[in-house]
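Report on one structure; see the data block that follows.
A single protein chain has been removed from this complex, and every other one stays in its place.
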Amino acid sequence: MSATIVTTPSSRAFISDNMAGASPQIAQAVADAAAGQVLPYGNDPYTDSARRRLSEIFERDVDVFPVSTGSAANGLSLAALTPPWGSVLSHPDSHINHDECGAPEFFTGGAKLVGVPGPDSKIDPEALEAAVRRRAGDVHSVQPSAVSISQATESGSVHTLEEIRRLSAVAKDAGLRVHMDGARFANALDHLGATPAEMTWKAGIDVLSFGATKNGAMTADAIVSFDPALGAELAFRAKRAGQLAAKMRFHAAQIDAYLTDGLWLRNARQANAMATRLGDGLKTIPGTGLLATPQANILFCRLPQQVTEGLLAEGYVFYHDRWEPGIVRLVTAFSHSADDIDQLLDAVRRHTH
Amino acid sequence: MSATIVTTPSSRAFISDNMAGASPQIAQAVADAAAGQVLPYGNDPYTDSARRRLSEIFERDVDVFPVSTGSAANGLSLAALTPPWGSVLSHPDSHINHDECGAPEFFTGGAKLVGVPGPDSKIDPEALEAAVRRRAGDVHSVQPSAVSISQATESGSVHTLEEIRRLSAVAKDAGLRVHMDGARFANALDHLGATPAEMTWKAGIDVLSFGATKNGAMTADAIVSFDPALGAELAFRAKRAGQLAAKMRFHAAQIDAYLTDGLWLRNARQANAMATRLGDGLKTIPGTGLLATPQANILFCRLPQQVTEGLLAEGYVFYHDRWEPGIVRLVTAFSHSADDIDQLLDAVRRHTH
Amino acid sequence: MSATIVTTPSSRAFISDNMAGASPQIAQAVADAAAGQVLPYGNDPYTDSARRRLSEIFERDVDVFPVSTGSAANGLSLAALTPPWGSVLSHPDSHINHDECGAPEFFTGGAKLVGVPGPDSKIDPEALEAAVRRRAGDVHSVQPSAVSISQATESGSVHTLEEIRRLSAVAKDAGLRVHMDGARFANALDHLGATPAEMTWKAGIDVLSFGATKNGAMTADAIVSFDPALGAELAFRAKRAGQLAAKMRFHAAQIDAYLTDGLWLRNARQANAMATRLGDGLKTIPGTGLLATPQANILFCRLPQQVTEGLLAEGYVFYHDRWEPGIVRLVTAFSHSADDIDQLLDAVRRHTH
Partner (left out) sequence: MSATIVTTPSSRAFISDNMAGASPQIAQAVADAAAGQVLPYGNDPYTDSARRRLSEIFERDVDVFPVSTGSAANGLSLAALTPPWGSVLSHPDSHINHDECGAPEFFTGGAKLVGVPGPDSKIDPEALEAAVRRRAGDVHSVQPSAVSISQATESGSVHTLEEIRRLSAVAKDAGLRVHMDGARFANALDHLGATPAEMTWKAGIDVLSFGATKNGAMTADAIVSFDPALGAELAFRAKRAGQLAAKMRFHAAQIDAYLTDGLWLRNARQANAMATRLGDGLKTIPGTGLLATPQANILFCRLPQQVTEGLLAEGYVFYHDRWEPGIVRLVTAFSHSADDIDQLLDAVRRHTH
């Protein structure tokens, strides 16, 4: 690599968990996979191994489609669950609704995203009760077809198992399918201390966007389908959307290493712990208001303007004044250390005075 | 990686250049990129470097969009060049027409692929003359909008510069845009001894699918656009299609290393040389008919059935009886050695008797 | 026609102006057009005549595409104004957003409908100021591309010329295009006493869905484009969407007769006058709350439950309890007489006591 590459020190990088690189184990696995010849398009032992590991972790056979982005995972999943004249119900804050430039509309052939509000970026179950039946059977309206739950949410909250079950039950009672956007699946799992099965199919999830990229992988997420009837459709849709990688081994090796020896859970635990440490620290600094106690690895807070400016001047990178004036988002990653967090807290304290 | 991964020895792997792994330099670059924090979504120094290198190589500023597959590169490129009521003219053998499960139709919103025949998997310029004007302005018909040229072709032939210029001129005279599917761009370049600029924009190409995966990269190809007016559209389409990777550095690092110190050309030269060696060898074996002298790294030949069966029994993998009975396709890669080829030739000789 | 056809008397029909049949002049024109042979697909003198009349009425050359429904007019118009990654800004009450089963999403290839609220079903210009620039240039978000204004609105209000100009100016300043859903164009025109040109292109409208069906035609609305650059695209999109009628003369003859001797304006005047008469009458009846003074031919009011039930029992048809409990919508048509209205008012009075 060219000598001109300059990276941000991890102590300064809080814009997203996407700023982090990859876990060394995953980098090694990818490098190891570079040698040798295997069949292309997922007919390789790496993809087999990843599928096996996911089936073990989810305690049942699952269909697995490694893809290169979470947007592709979400779009393809929703396309398999929703007809073009359907609507997808999600929280207005959801990534699919807000941050994918209409990817779900593209993949589904023009379905409609309908926001269902609720506190903490979670769909309110009573609002969902109304939404799933809204104009059902009325030919003049898109038809409620799928519910998408972000776990963890875009604001850093985590649904309890009971909350997921409740939302799924409301959906299922009305004949809708349920998708989980698990871009930060492991972070949520760590917070709940639940099993992957409990947080998904046992709670009514049909298809999961299983995130790995934000938590230590490079360019690999996976669609995990708990409904065998969707397998063929997902395969054709993925190919047609340019998501069937010729050298699939390089996506699969990332997933495989990610799931080996609990790396994925360790990474998530670290990221979550750093968010908690950061939140705890901020609580002790006058003038900084935490919007909510972080449950995963995202933290929203209110910082005085001179603090924000001071941090930026020191080279910190993070989103500010994007949601509303004075609001700052700080995202921790597996790659942050306690020192990184403590330095940030020191900086906040310094600029507060 | 699990101990159960078994790979095919390169001496036996001829199904596709997709069977090869990655060049060590590329594997190293990806591993190196794993450390450190950079901005996501392509706002990183790796992507800058890849763009700079491509601009140098093409001798002008280009827009670059790294994507995870050639199908995505082709689909997005064609979507930017063709309205939904347009048609894309390509050879019936072309990958976009034959092997992408309708990806161009998906990305373009339903444009039509129209085959224009010609020998050696190359569009016949006279047939193109007729096709580009067919029912132009007739509202009952899709409108010829873009021509897509595979360089090298799916049968292993390479268009001369003059042939590309001629096809482009026919297209441009009738107001059509020109796309090049360069899944095997480097192989074609090596065969011609031309410059990248000569083979593309100087010959009338508007947008190029720049292949890297088949020639030593892992999961990275790139859209290279020579028309600055298409940049914004391509960016939005790529995001919306799930092709804007969060950790884009890992795609970009592959492209960057691929272009460093001529690796891409060395790899292509080796693959081509191995195809030539294989072709030359086969010519000396009675009963094996070469369909054409390979110009890139794909070779079609006719093998007696007992030879095919003998090779399969020894663990060779390759496509046979897929195009028509008795026809065998052998694809060489950068990873093949002269020994690999000679072993294969020996095996063919052995089974011929 | 079979003897079994039973129609609702006009004195009872208030569910929609779509319940009305057709003006006798239009029925006669269609019957007259049935004789004789003309070229198909709009190359006929009826379509020429309709185009000429529309150009006269709008005081400039316009492109005209007769279509069979308002949803088709809206969908095709928006598809010509918005890329698939664009968003269409309209009031949440708008027909395109609420009542077309995702037709705009279908026709545009998956653009997003974004609601911009405001009182009286009109977009608030200040809210629009924010919306047209929201995340412009941000590749993670759909891009504000078109504003759609309903004139008259779905709740029966009418934008003033100044309001249209203001909304258009906000859109144009930010580079967006402007569409008018004129399903009840003539009703709005009658209310304002403006010219068609003033209410459209002089106020910044690029493309108009020119409604005729609700105001006396049978199955014909028209796209009227004020931007010559959109003509070819609209023609191809209309054909491809099954909206280029072979015997176009039968759509065109409706439009032509509709515009002859001011029939369209007389019909609208009658419908509007009947709504005013109805509103004035309701104001005199205690317990019936008019939500707003009707400006076109739609009236929303609050009726006591026993009144609603009493009317239904007498065979009145109208929407009730659809928007919220107790709310009734009454729509008048060109076919209503003062007697029809007075009978309805009598019935309301009777059931009130």
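Lettered A, B and C in written order, each chain numbered from 1.
Here is the rule we go by: contacts are C-beta pairs under 8 Å (C-beta built on N, C-alpha and C of every residue); 3 or more make two chains touch, one makes a residue touch a chain.
All figures in this text were calculated on a predicted structure; none of them were measured in a lab.
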- Note on the structure: The chain left out of view makes contact with A, B, C
- Note on the structure: The listed residue (C:62, C:244, C:268 or C:328) that touches the chain absent from the view is C:244
- Query: Thinking of the whole complex, not just what is shown, which of C:33, C:62 or C:222 touches the missing chain?
  - Reply: C:33
- Which residue, B:84, B:118, B:182 or B:279, contacts the hidden chain when the whole complex is considered? B:84
- Looking at the whole complex, which of C:55, C:219 or C:352 touches the chain that is not displayed? C:219
- Against the chain that's been left off, what residues of chain C make contact? List them. 1-2, 4-10, 12-13, 15-16, 18-24, 26-41, 45-46, 49, 67-76, 100-103, 106-107, 213-214, 218-219, 236, 239-247, 249-251, 253, 256-257, 260, 317, 335
- Task: Using the touch rule from the top, list residues of chain A that touch the missing partner.
- Result: 41, 83-85, 109, 139-140, 143, 233, 235-237, 239-240, 244
- Which positions on chain B touch the chain that was left off? 84-85, 87, 98-102, 105-106, 108-113, 139-142
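Methods note: only the chains that are shown with their structure count from here on.
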- Message: Suppose you list every residue number at the chain B-chain C interface; are over half of them used by both chains (same) or under half (different)?
- Response: same
- Message: Can you tell me which chain is nearest the middle of the complex, judged by mean CA position?
- Response: A
- Message: Suppose each chain is reduced to the average of its Cα coordinates; what separation in Å results between chain A and chain B?
- Response: 33
- Cα centroid separation, chain A vs chain C, in Å, comes to 43
- Just give me the whole-number Å value for how far the CA centre of chain B lies from that of chain C. 51
- Query: Out of chain B, which residues touch more than one other chain, so two or more?
  - Reply: 41, 236, 239-240, 244
